[in-house]
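For reference, the structure discussed in these notes is given below.
Of the protein chains in this complex, one is absent; all others appear in place.
Now for chain A:
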Amino acid sequence: MKLFLNWLDDRTGYRDLMHEALREHIPGGARWRYVWGSTLTFVFMVQVVTGFALWAGYSPSSGTAWESVYYIQHEMTLGSVLRGVHHFAAQAMVVLMAVHLMQVVIDGAYKAPREMNFWLGLVLMQIVLGLGLTGYLLPWDQKGYYATRVATEIMGSTPGIGPQIQQLAQGGPSYGHHTLTRFFALHAGILPALLVAFLALHIYVFRRHGITAKQPYRKPDSEFWPDQVLMDAVACLAILATLLLLAVWKGAELSAPANPASGFSAARPEWYYLFLFRFLKFGWVSHAGEVTGLGEAFGAVVLPGILMTIIALMPFIARVKGGHKFNVGFLVLVVLGSVGLTGVALYEDWIADTADGRSFRAAVAQAHKDGQRAVALSQAPAGIPPEGAISLLLNDPLTQGPRLFQTRCSDCHRWQGQDGLGNDVVQIDESALDAPAKPVAAKAPDLATFGSRAWIKGLLSNFAEHMKSTENATVMAEKARELPGGTMAEWSKENSAALNSEANKASFEAIVEFLYTQSGRSDALPQNDPKVLAGREIFQSGKLADGELTTACADCHTMILPGETEPLSASGEPILTGYGGKDWLKQMLLNPDAHYGESNAMPAFHGQLSDHELDMITRWIIGEYYLPPEEPTKESPTTE
């Protein structure tokens, strides 16, 4: 063994190298305060290792980026841990960098002869921030997409060369495949290579000047090995444990695939850019940008640039009397300012009971829901089609239906008392935006249970109550207000007791079942089921087990049963053929007069909804969409 090591040393000189690496002189002995540089190097190595592995699973194009990240996160071995560690280590680097910088300034380690190394460190800081920015886009999810777009728009708003820089970053006038290939090349190639080069120089120069020992010395001088190495290793272990814990416990989020066509109200940069984000929201910053002609670049580029320049000049400032104190004070101010702005931004988003805060939190909840839905659909047996996962959401009734309901229907109707997207329908008081919002009464029935058995029961036995909300109607108001007192309401009043009597329990259920079957929904019984046939008989004759209906349904309503040439009843409105089914509902939206004739109180949406929109909203209302097996009927409108 010794012979071999001698041979090896002879050829490589590894002993000198080891000696050089481990026998570094540490005046005053090892101390915990010296670990920061080592931890940064360690976290960078973690990024290299996890990054290379992630690279092997990642596909940079706008049709595959989200999909490959989804696959890494949810299908591949330890993919979620890997991605989680990479995600949190990136943030750890920013934090450690700030600590490292503060310590260097406070301990005066930036002063001569270490100026050059101080500047190398500042360059490294820019590279790390660049890595964070470019990495955030790569999953091509809503979060990363919109946050990064803001960053490139800021680039583009820089006077002069801004638009050119923006185009170069984006790989064209707008976001697309080449934005990803370029960001990926920066993130996985150019920036890491630069980082390695500058880190090597940084460490080399550091070794040349040695550690900036903190006075007074507590212990006799020692060497890097073993005490300082042990402290460094323990610090790295603590960081690693934290990263693993966060990766397993919280994990890296993957929001819904980027959709350039839809807005994203939950857009925020990564938390360590929040201070800048909040800074740009100040009125005076925008104003100064306008006055100076620099636009957004004033707050986002010029001012931070001035701060960075002052920091870079610190070695020179320190030569003046009191300069070091100024430097420390300045940095503390910058850090406190950033922390303060971050705190304000977090408070406004997550705690403040303001209109903006509330809508941001609602948008985050919605984004979270969309992200989960995109994953559920990707895991469905139908899988991700070649067009990519975005088409899954665009063609998903459960995703699109509520949005359409909110914009088109929630003025009058409600969905479980809300607007379909899970928000209360409130009156917005322009003069007091942040005041607690007042709920608005519905002007038409709640459609969450539309067409269900419970709905039909309510219509038959308690029509006036069921249609009560139409009293508030403002659209087609006259007709609508008549409904709770119309002929059907009267019929319902007269027959309610009979239908609800114990003796007619089976009869009532049968007629409900017969009507429900017309919808052809997945849980509807076949037309020839005995229960349905019994209901059909009552529909036609009005004869209950005990007594008789004042008027049989067939006397007033048209009903043509599927597959039968002879109509069950041929005249009268509303028409109940296919009641509660997709086609009936489509007709109800396009041309409700066709169903309800004279007594219709619903505006027609003919020409206002595309075929696709019509398909999405009707399928959502009747519950025709994919649900993952773990949570069946959780969102199904038929549950009550």
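The definition used in the following text is that contacts are C-beta pairs under 8 Å (C-beta built on N, C-alpha and C of every residue); 3 or more make two chains touch, one makes a residue touch a chain; residues count from 1.
One rule holds for everything that comes next: contacts and distances are computed from a predicted model.
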Listed names "Peptide/nickel transport system permease protein", "Molybdopterin oxidoreductase", "Biotin-dependent carboxyltransferase family protein" or "Cytochrome b6-f complex iron-sulfur subunit", matching UniProt entry of the absent chain: "Cytochrome b6-f complex iron-sulfur subunit"
Absent-chain contact - pick from A:D9, A:D227 or A:E509: A:D227
Candidate in contact with the missing chain, chosen from A:P173, A:G293, A:P386 or A:G607: A:P386
Contacting the left-out chain in the complete assembly, out of A:F52, A:Y204, A:F316 or A:W350: A:F52
Residue, one of A:I26, A:V85 or A:L186, that touches the chain absent here: A:V85
Contact with the hidden chain (one of A:M116, A:I190, A:L240 or A:I560): A:L240
Residues in chain A touching the chain absent from view: 42, 45-46, 49-50, 52-54, 56-57, 64, 67-68, 70-72, 75-79, 81-82, 85, 225-227, 229-230, 233-234, 236-237, 240, 244, 378, 382-386, 389
